[in-house]
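All protein chains but one are shown at their positions in the complex.
This part shows chain A:
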Amino acid sequence: MVEHQTTNAQQPSQAAGSEFAIDLKRVSKAFGPVQANKDIDLAVKRNSIHGIVGENGAGKSTLMSILYGFYTADSGEIWVNGQLVKIKDSSHALELGIGMVHQHFMLVENFTVLENIILGAEGEYLLASSMAKAREELTRLATDYGLNVDPDALIEDLSVGQEQRVEILKALYRGADVLILDEPTGVLTPTEADQLFRILEQLRDEGKTIILITHKLREIMAVTDTVSVMRQGEMVGTLATKDTSPEQLAELMVGRRVLLRVDKTPAEPKDVVLDVKGLSVTDDIGVPRVKDVSFNVRAGEIVGIAGVAGNGQSDLLRAISGMEAPLLGEIRVNGELVRFHGDDSASDARKMGVAHVPEDRLKMGLVTAFEEWENSILGYHESEKYGTGMFLSPKMAIAEAEKRIEMFDIRPRNPRLKTANFSGGNQQKIVLAREMDRDLDVLIVGQPTRGVDIGAIEFIHKHIIELRDKGIAVLLVSVELDEIRALSDRVLVMFDGEIVTELSPDASEREFGLSMAGVDPKEGA
C-alpha cells in the first residue's frame, strides 16, 4: 500500500507503471441509496493472477463493470499502468488493454472461430485481408499461450471449454493486457477447468495480468497469486494466496465463521418412492437428450446426479416433474405411474407428491414481475387454501407467505415486494419454501445453490438434509461437484444422456472427473 501512495506525488513514472497494471483508489458507486462500492482500493500487480471473491451482491460485478466501462464511478480514481484514466465505455477500456471474458459467452453460433474473433474488429471494407491477418495472429496466439482452437470450426460444433478459449482469444486479439474473467468455470468439467487454469498461468508467465472473479474458493486457492475479498460493497482484505486458507476466506466473505462441510448422519433408506425405468427424452427438435435411464430413489436418501451442465440432467428433471413427455420408459411415484397428457401435467406430478425446485429459478421457478406472495403459491395456486372455488384470495395467500418468510428467513420480510427485488439467495429461498413447506414424497432439486451466497448455501443444505431425515426421497442435480458429494448418499454420474456409473460420494475426485467426461473409471484406469 505504501508504494502507490507515493506515486500520487510523483509524475507517473515508468517504474510505478510496471508495478501495478490496475490501481483503483477509493472508488465508490451507488445505485440510489444502495452503496454498491464503497471506497474500494484495489491494486493488481502486473503479471499476476488476482482473484476477487465475495458473496452475491458484494459488489464484485459492479467493480468490474466500472473497470470495463459499463458504469462510471461516482468518485475515486482509476490508474491503468500508472496513468490516471477516466474509462468512458468498453471500447475505451479495450484501448487501454482491458479485456473481459463474460460468464455467458457472446459468440455467434453459426460463425466460425475466425469470424467470431474479428467480429467488431473487422478493420477494412474487404474482409479477406483482415481475415488473413487474423488467421496469422491467431496462430501466433495459439502457440504462445497454448490456446489451440481450429480457426475454421463452427462455434456450434465446439465444446464449452473451447468456446471459452475463443472468448479469451477474442480479448487477446483486441490487444488485451489485462483479462477479466467472470465466473469462468461455471460451465466446465473439472478437467476443462484445470486446462483453463494452465492457460491462465501461461498467460501470466507471458506477461498478461489476470483478474479472476469467482465464488469457488478451491479455484482461488488453486490458481491465484493474490486474492481480494469483498463484502457488502467494501474491500475487506487483500491477501497473498499462499498465506491464507479457504476457511479464512469464507469467514472474511460472510463476516462470521461458516461450516464448509455439511453435517449429516448416514442415511436410513426405506422403500423405493421414485422409480425411473428405461426413460428416454428428446428435446423440441427431436435430439435425444436422455437415453434409456433407469434408477430409483428411496425414502430417506439423497441421490445426487453429477455431470457437466448440458448432459441431459435438465431434460431428466423436466420429464420427472411432468413438464415434458418422455419418449419411452416410465416414471413411478409410490408405484403409481406419472402420466403425461398435456401441457399441464406438472400439476398432476405435484398432486402425486412430487415437489420440484427447478434448475433455473428465474426462467422457470419464479415470475419475477410478481409480488413475493404470488410466487409463494405458484404451482399450488388451485388449492382451496388460497381462495374458495375459482376465486383467489390475496389475503389468505399473503398470510401463508408471511409464515414462510418467517420459517425460511426470507429478506426483506415483505410479501408485497416484487420478486425481482429480492437477492438471488432470497429468491431461491422463496422457491424452496414453496416446495418444501407441504406434504411431499419426492423432492427433486436442480442446482439448489446456483447464484446463492455462502450463508444461504449452508441454510439450504441443512433444509435438504432435514427433509431426507423426515423420510422424503430427494433427487439432487447439481453441476457443483462439491455440493453433490457433500449432500448425496449415492451419486449417479450422467454423461451424454446416459447414467455412466454410480459412485459413492467418497470416491476420489479423479474418479468423478473421468466419469463426468464419459470414461468409466474402472476401465479407463
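Just so we're on the same page, a residue touches a chain if its C-beta (ideal position, glycine included) is under 8 Å from a C-beta of that chain, and two chains touch if they have at least 3 such contacts; residues count from 1.
Keep in mind that, in the parts below, contacts and distances are computed from a predicted model.
**Student:** Refer to UniProt and select, among "Electron transfer flavoprotein subunit alpha", "Aspartyl/glutamyl-tRNA(Asn/Gln) amidotransferase subunit B", "2-oxoacid:ferredoxin oxidoreductase subunit beta" or "ABC transporter permease", the name of the complex member that is left out.
**Tutor:** So the chain that does not appear here would be "ABC transporter permease", according to UniProt.
**Student:** Using the definition of touch stated at the top, determine which of A:Q162, A:S228, A:S321 or A:S488 touches the missing chain.
**Tutor:** Checking each option in A:Q162, A:S228, A:S321 or A:S488, the one touching the absent chain turns out to be A:S321.
**Student:** Pick from A:G161, A:P326, A:P415 or A:G451: which residue touches the chain that isn't shown?
**Tutor:** Checking the options A:G161, A:P326, A:P415 or A:G451, the one contacting the hidden chain is A:G451.
**Student:** Which of these touches the unseen chain: A:S61, A:N116 or A:Q164?
**Tutor:** Result: among the candidates, A:S61 touches the missing chain.
**Student:** Just the residue numbers, please: which parts of chain A touch the chain that's not shown?
**Tutor:** 31-34, 36, 56-58, 60-62, 65, 70-71, 103, 182-183, 213, 215, 321-323, 342-350, 356, 358, 362-370, 374, 377-379, 381-382, 386-387, 390-394, 412, 418, 420-424, 450-451
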